[in-house]
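Okay, structure first, notes after.
Here the complex is missing a single protein chain, while all its other protein chains stay put.
Moving on, here comes chain A:
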Amino acid sequence: MLNERKIAVIGFGSIGRTFVRLLTAKSHYIKKLAELRVVAVADSKGMVLKPSGFSDYELIKLCELPLSGLRSLPESLDLDIDLLYSEVQPDIHVELTPANYETGEPGLSNIVNAINNHAHVVTANKAPLALRFSELMDLARKNEVKIGFRSTVMGGTPLIDMLLSIRSYSVESIHGILNATTNFMLTEMHEKLIPMEEALRRAQAIGIAETDPRLDLDGWDSAAKIVILSNVVRREIKLQNVIREPLKVELSDIAECLRNNNVIKYVAALEPDGKAYVKPMKLSRRDPLAGVDGTLNAVRIGTTIGEITLVGKGGGRIETAHNVLDDVIGVML
(Lines give C-alpha, C1' and ligand atoms only; values in the text may rest on other atoms or scores of the structure.)
Protein backbone atom coordinates (compact mmCIF):
# COMPACT_ATOMS: atom_id res chain seq x y z
CA MET A 1 0.00 0.00 0.00
CA LEU A 2 1.18 3.51 -0.82
CA ASN A 3 2.44 5.43 2.20
CA GLU A 4 2.37 2.45 4.50
CA ARG A 5 4.52 3.00 7.58
CA LYS A 6 5.54 0.54 10.26
CA ILE A 7 6.15 1.89 13.76
CA ALA A 8 8.14 0.52 16.66
CA VAL A 9 7.32 1.98 20.07
CA ILE A 10 10.31 1.61 22.36
CA GLY A 11 9.48 2.53 25.95
CA PHE A 12 6.03 1.73 27.25
CA GLY A 13 5.52 3.68 30.45
CA SER A 14 3.03 6.43 31.01
CA ILE A 15 4.02 8.43 27.90
CA GLY A 16 4.25 5.33 25.71
CA ARG A 17 0.78 4.22 26.68
CA THR A 18 -0.72 7.66 26.26
CA PHE A 19 0.88 7.85 22.81
CA VAL A 20 -0.51 4.45 21.82
CA ARG A 21 -3.99 5.34 23.10
CA LEU A 22 -3.84 8.61 21.17
CA LEU A 23 -2.71 6.79 18.07
CA THR A 24 -5.74 4.48 18.28
CA ALA A 25 -8.07 7.40 18.98
CA LYS A 26 -6.78 9.28 15.94
CA SER A 27 -6.24 6.31 13.64
CA HIS A 28 -9.32 7.19 11.63
CA TYR A 29 -7.88 10.60 10.81
CA ILE A 30 -4.35 9.29 10.29
CA LYS A 31 -5.58 6.70 7.77
CA LYS A 32 -6.37 9.58 5.42
CA LEU A 33 -2.68 10.45 5.39
CA ALA A 34 -1.03 7.05 5.54
CA GLU A 35 -1.43 3.51 6.71
CA LEU A 36 0.31 3.37 10.10
CA ARG A 37 0.92 -0.03 11.63
CA VAL A 38 2.45 -0.53 15.05
CA VAL A 39 4.58 -3.62 14.57
CA ALA A 40 6.59 -3.60 17.79
CA VAL A 41 6.12 -2.46 21.37
CA ALA A 42 8.94 -2.78 23.90
CA ASP A 43 9.34 -1.96 27.57
CA SER A 44 12.29 -2.39 29.92
CA LYS A 45 11.70 -6.11 30.35
CA GLY A 46 10.36 -7.45 27.08
CA MET A 47 8.83 -6.82 23.70
CA VAL A 48 5.97 -7.98 21.52
CA LEU A 49 6.21 -8.06 17.72
CA LYS A 50 3.58 -8.38 15.03
CA PRO A 51 4.77 -7.91 11.45
CA SER A 52 1.23 -7.44 10.16
CA GLY A 53 0.58 -4.73 12.78
CA PHE A 54 -1.38 -4.77 16.03
CA SER A 55 -5.06 -3.93 15.79
CA ASP A 56 -6.32 -0.88 17.67
CA TYR A 57 -8.02 -3.15 20.20
CA GLU A 58 -4.83 -5.14 20.77
CA LEU A 59 -2.93 -1.91 21.32
CA ILE A 60 -5.50 -0.63 23.83
CA LYS A 61 -5.29 -3.91 25.74
CA LEU A 62 -1.47 -3.63 25.86
CA CYS A 63 -1.97 -0.26 27.56
CA GLU A 64 -3.93 -1.95 30.35
CA LEU A 65 -1.04 -4.18 31.40
CA PRO A 66 0.82 -3.34 34.61
CA LEU A 67 3.93 -1.21 34.05
CA SER A 68 6.81 -3.29 32.64
CA GLY A 69 4.22 -6.00 32.09
CA LEU A 70 4.77 -6.91 28.43
CA ARG A 71 6.83 -9.89 29.59
CA SER A 72 3.70 -11.41 31.13
CA LEU A 73 2.24 -12.02 27.68
CA PRO A 74 2.79 -15.52 26.31
CA GLU A 75 3.91 -14.19 22.93
CA SER A 76 6.47 -11.76 24.39
CA LEU A 77 10.21 -11.98 23.77
CA ASP A 78 13.24 -10.77 25.68
CA LEU A 79 14.07 -7.20 24.74
CA ASP A 80 16.46 -7.34 21.78
CA ILE A 81 16.49 -4.32 19.47
CA ASP A 82 18.53 -6.10 16.76
CA LEU A 83 16.04 -8.94 16.69
CA LEU A 84 13.21 -6.41 16.59
CA TYR A 85 14.68 -4.72 13.51
CA SER A 86 15.37 -7.97 11.73
CA GLU A 87 11.89 -9.33 12.41
CA VAL A 88 9.63 -6.34 11.70
CA GLN A 89 11.80 -3.68 9.92
CA PRO A 90 10.08 -0.56 11.28
CA ASP A 91 10.08 2.64 9.20
CA ILE A 92 9.57 4.89 12.22
CA HIS A 93 11.26 4.37 15.57
CA VAL A 94 9.48 6.06 18.49
CA GLU A 95 11.90 6.36 21.39
CA LEU A 96 10.14 6.84 24.72
CA THR A 97 12.64 5.32 27.13
CA PRO A 98 13.61 7.25 30.29
CA ALA A 99 16.41 9.80 30.13
CA ASN A 100 19.86 8.90 31.37
CA TYR A 101 22.10 11.98 31.31
CA GLU A 102 25.29 10.13 32.18
CA THR A 103 25.42 7.72 29.26
CA GLY A 104 22.32 8.54 27.22
CA GLU A 105 21.45 4.84 27.32
CA PRO A 106 19.45 2.97 26.31
CA GLY A 107 17.99 5.75 24.17
CA LEU A 108 21.25 6.74 22.49
CA SER A 109 22.09 3.26 21.17
CA ASN A 110 18.47 2.69 20.19
CA ILE A 111 18.40 5.89 18.14
CA VAL A 112 21.77 5.26 16.48
CA ASN A 113 20.66 1.74 15.64
CA ALA A 114 17.38 3.00 14.20
CA ILE A 115 19.09 5.59 12.01
CA ASN A 116 21.60 3.04 10.78
CA ASN A 117 18.64 0.86 9.84
CA HIS A 118 17.24 3.82 7.87
CA ALA A 119 14.27 4.33 10.20
CA HIS A 120 13.02 7.81 10.96
CA VAL A 121 13.25 8.63 14.65
CA VAL A 122 10.79 10.40 16.90
CA THR A 123 12.03 10.86 20.43
CA ALA A 124 10.64 12.23 23.66
CA ASN A 125 13.78 11.07 25.43
CA LYS A 126 15.93 14.18 25.77
CA ALA A 127 19.17 12.57 26.91
CA PRO A 128 20.49 11.34 23.53
CA LEU A 129 19.92 14.79 21.99
CA ALA A 130 21.31 16.65 24.99
CA LEU A 131 24.48 14.56 24.82
CA ARG A 132 24.97 14.10 21.07
CA PHE A 133 22.74 16.57 19.25
CA SER A 134 24.92 17.40 16.25
CA GLU A 135 26.29 13.89 15.83
CA LEU A 136 22.79 12.43 15.70
CA MET A 137 21.60 15.10 13.26
CA ASP A 138 24.60 14.47 11.00
CA LEU A 139 24.02 10.72 11.11
CA ALA A 140 20.35 11.22 10.24
CA ARG A 141 21.25 13.46 7.28
CA LYS A 142 23.76 10.91 6.06
CA ASN A 143 21.13 8.15 6.21
CA GLU A 144 18.43 10.40 4.73
CA VAL A 145 16.07 10.05 7.67
CA LYS A 146 14.47 12.61 9.94
CA ILE A 147 14.57 13.06 13.72
CA GLY A 148 11.43 14.49 15.31
CA PHE A 149 11.94 15.89 18.79
CA ARG A 150 9.34 18.61 19.30
CA SER A 151 8.10 16.94 22.49
CA THR A 152 11.45 17.29 24.23
CA VAL A 153 11.04 20.94 25.23
CA MET A 154 7.74 22.61 26.24
CA GLY A 155 5.82 19.67 24.87
CA GLY A 156 2.48 21.42 25.08
CA THR A 157 3.60 24.49 23.17
CA PRO A 158 5.04 24.61 19.64
CA LEU A 159 8.34 26.10 20.76
CA ILE A 160 10.66 23.92 18.67
CA ASP A 161 8.52 24.57 15.58
CA MET A 162 8.63 28.29 16.24
CA LEU A 163 12.42 28.25 16.61
CA LEU A 164 12.82 26.25 13.41
CA SER A 165 10.66 28.80 11.63
CA ILE A 166 12.90 31.77 12.47
CA ARG A 167 16.14 30.53 11.02
CA SER A 168 17.10 33.94 9.69
CA TYR A 169 17.06 35.41 13.23
CA SER A 170 20.16 35.48 15.35
CA VAL A 171 19.23 34.30 18.82
CA GLU A 172 21.31 35.96 21.51
CA SER A 173 19.79 34.60 24.66
CA ILE A 174 17.21 32.20 26.02
CA HIS A 175 15.64 32.37 29.47
CA GLY A 176 12.97 29.93 30.45
CA ILE A 177 10.99 28.03 33.00
CA LEU A 178 11.32 24.68 31.34
CA ASN A 179 10.50 22.15 34.02
CA ALA A 180 6.87 21.66 35.02
CA THR A 181 7.58 19.68 38.20
CA THR A 182 9.74 22.29 39.86
CA ASN A 183 7.48 25.10 38.73
CA PHE A 184 4.47 23.31 40.20
CA MET A 185 6.36 22.79 43.45
CA LEU A 186 7.46 26.42 43.68
CA THR A 187 3.94 27.61 42.93
CA GLU A 188 2.55 25.38 45.70
CA MET A 189 5.20 26.68 48.09
CA HIS A 190 4.34 30.30 47.32
CA GLU A 191 0.60 29.86 47.37
CA LYS A 192 0.22 27.46 50.29
CA LEU A 193 3.40 28.21 52.25
CA ILE A 194 4.35 24.57 52.48
CA PRO A 195 7.90 23.20 52.71
CA MET A 196 9.63 21.91 49.62
CA GLU A 197 9.38 18.26 50.63
CA GLU A 198 5.62 18.60 51.03
CA ALA A 199 5.34 20.27 47.60
CA LEU A 200 7.36 17.41 46.13
CA ARG A 201 5.12 14.82 47.79
CA ARG A 202 2.06 16.48 46.22
CA ALA A 203 3.70 16.58 42.80
CA GLN A 204 4.60 12.91 43.05
CA ALA A 205 1.18 11.85 44.25
CA ILE A 206 -0.62 13.46 41.37
CA GLY A 207 1.82 12.11 38.84
CA ILE A 208 3.64 15.31 37.90
CA ALA A 209 6.94 14.28 39.49
CA GLU A 210 8.70 10.97 39.05
CA THR A 211 9.28 8.69 42.03
CA ASP A 212 12.95 9.57 41.65
CA PRO A 213 12.77 13.36 41.27
CA ARG A 214 16.50 14.01 41.06
CA LEU A 215 16.51 14.69 37.32
CA ASP A 216 14.08 17.56 37.95
CA LEU A 217 15.42 18.86 41.28
CA ASP A 218 19.10 18.65 40.34
CA GLY A 219 18.43 20.60 37.16
CA TRP A 220 19.30 17.84 34.67
CA ASP A 221 15.96 18.06 32.91
CA SER A 222 16.11 21.85 32.48
CA ALA A 223 19.78 21.69 31.50
CA ALA A 224 19.06 19.13 28.80
CA LYS A 225 16.30 21.34 27.46
CA ILE A 226 18.46 24.45 27.30
CA VAL A 227 21.10 22.39 25.45
CA ILE A 228 18.53 21.22 22.90
CA LEU A 229 17.15 24.75 22.41
CA SER A 230 20.64 26.16 22.03
CA ASN A 231 21.48 23.58 19.40
CA VAL A 232 18.27 24.29 17.51
CA VAL A 233 19.23 27.98 17.27
CA ARG A 234 22.78 27.02 16.24
CA ARG A 235 24.37 28.06 19.52
CA GLU A 236 25.93 24.72 20.32
CA ILE A 237 26.66 24.03 23.97
CA LYS A 238 27.50 20.86 25.83
CA LEU A 239 25.40 19.44 28.65
CA GLN A 240 28.44 19.16 30.89
CA ASN A 241 29.07 22.91 30.45
CA VAL A 242 25.67 23.92 31.79
CA ILE A 243 26.09 25.14 35.36
CA ARG A 244 23.43 23.43 37.46
CA GLU A 245 22.39 24.64 40.88
CA PRO A 246 19.95 22.13 42.41
CA LEU A 247 16.60 23.46 43.57
CA LYS A 248 16.78 23.92 47.31
CA VAL A 249 14.37 26.50 48.64
CA GLU A 250 13.44 27.02 52.28
CA LEU A 251 10.18 28.45 53.52
CA SER A 252 12.13 31.41 54.89
CA ASP A 253 13.23 32.19 51.29
CA ILE A 254 9.59 32.18 50.20
CA ALA A 255 8.62 34.44 53.11
CA GLU A 256 11.35 36.88 52.17
CA CYS A 257 10.11 36.91 48.57
CA LEU A 258 6.58 37.63 49.73
CA ARG A 259 7.82 40.60 51.73
CA ASN A 260 9.72 41.98 48.75
CA ASN A 261 7.10 41.22 46.11
CA ASN A 262 9.35 38.71 44.38
CA VAL A 263 8.91 35.09 43.39
CA ILE A 264 11.43 32.29 43.13
CA LYS A 265 11.55 30.49 39.79
CA TYR A 266 13.84 27.73 38.58
CA VAL A 267 15.30 29.37 35.50
CA ALA A 268 17.28 27.78 32.68
CA ALA A 269 19.25 30.20 30.55
CA LEU A 270 21.67 30.68 27.72
CA GLU A 271 23.35 34.08 27.99
CA PRO A 272 24.75 36.08 25.05
CA ASP A 273 28.32 35.19 26.12
CA GLY A 274 27.51 31.48 25.72
CA LYS A 275 27.25 30.78 29.43
CA ALA A 276 24.43 28.41 30.23
CA TYR A 277 22.97 27.68 33.67
CA VAL A 278 20.00 26.35 35.60
CA LYS A 279 19.35 27.91 38.98
CA PRO A 280 16.66 29.19 41.36
CA MET A 281 16.29 32.94 40.82
CA LYS A 282 14.35 35.62 42.61
CA LEU A 283 12.31 37.44 39.99
CA SER A 284 10.42 40.67 40.37
CA ARG A 285 6.65 40.24 40.04
CA ARG A 286 6.92 42.46 36.95
CA ASP A 287 9.08 39.92 35.13
CA PRO A 288 7.03 38.08 32.47
CA LEU A 289 8.34 34.76 33.80
CA ALA A 290 7.19 35.56 37.34
CA GLY A 291 3.53 35.00 36.62
CA VAL A 292 4.05 31.61 34.99
CA ASP A 293 2.60 29.24 37.58
CA GLY A 294 1.80 25.62 38.15
CA THR A 295 2.66 23.24 35.35
CA LEU A 296 2.98 26.04 32.81
CA ASN A 297 6.30 26.67 31.11
CA ALA A 298 7.59 29.84 29.49
CA VAL A 299 10.54 30.94 27.44
CA ARG A 300 11.91 34.34 26.49
CA ILE A 301 14.02 34.36 23.34
CA GLY A 302 16.27 37.40 22.85
CA THR A 303 17.07 37.98 19.19
CA THR A 304 18.85 40.71 17.31
CA ILE A 305 15.50 42.03 16.14
CA GLY A 306 13.50 41.77 19.30
CA GLU A 307 12.26 39.54 22.04
CA ILE A 308 9.81 36.67 21.71
CA THR A 309 8.06 35.30 24.77
CA LEU A 310 6.11 32.08 24.65
CA VAL A 311 4.02 30.83 27.56
CA GLY A 312 2.28 27.49 27.45
CA LYS A 313 1.95 24.01 28.70
CA GLY A 314 5.02 21.97 29.43
CA GLY A 315 5.23 18.36 28.56
CA GLY A 316 2.60 16.51 30.53
CA ARG A 317 1.92 13.00 29.30
CA ILE A 318 -0.96 14.08 27.05
CA GLU A 319 0.87 17.01 25.48
CA THR A 320 3.98 14.90 24.98
CA ALA A 321 1.97 12.13 23.35
CA HIS A 322 0.36 14.64 20.97
CA ASN A 323 3.74 16.01 19.98
CA VAL A 324 5.17 12.57 19.43
CA LEU A 325 2.23 11.75 17.20
CA ASP A 326 2.61 15.02 15.32
CA ASP A 327 6.25 14.21 14.78
CA VAL A 328 5.29 10.76 13.50
CA ILE A 329 2.84 12.35 11.09
CA GLY A 330 5.50 14.89 10.16
CA VAL A 331 8.15 12.33 9.26
CA MET A 332 5.80 10.14 7.26
CA LEU A 333 4.40 12.92 5.08
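Here, a residue touches a chain if its C-beta (ideal position, glycine included) is under 8 Å from a C-beta of that chain, and two chains touch if they have at least 3 such contacts; residues count from 1.
In this section, contacts and distances are computed from a predicted model.
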| field | The complex's invisible chain, by UniProt name, from "Aspartate kinase", "Translation initiation factor 5A", "Type 2 DNA topoisomerase 6 subunit A" or "NADPH-dependent glutamate synthase" | value | "Aspartate kinase"
| note | Per the whole complex, from A:202, A:244 or A:282 the residue touching the absent chain is A:202
| message | Tell me which of A:24, A:110, A:262 or A:323 is the one touching the absent chain. | response | A:24
| said: Contact with the hidden chain only, please: which chain A residues? | reply: 21, 24-25, 27-28, 56-57, 60-61, 63-67, 69, 72, 198, 201-202, 204-206, 211, 294-296, 313, 316, 318
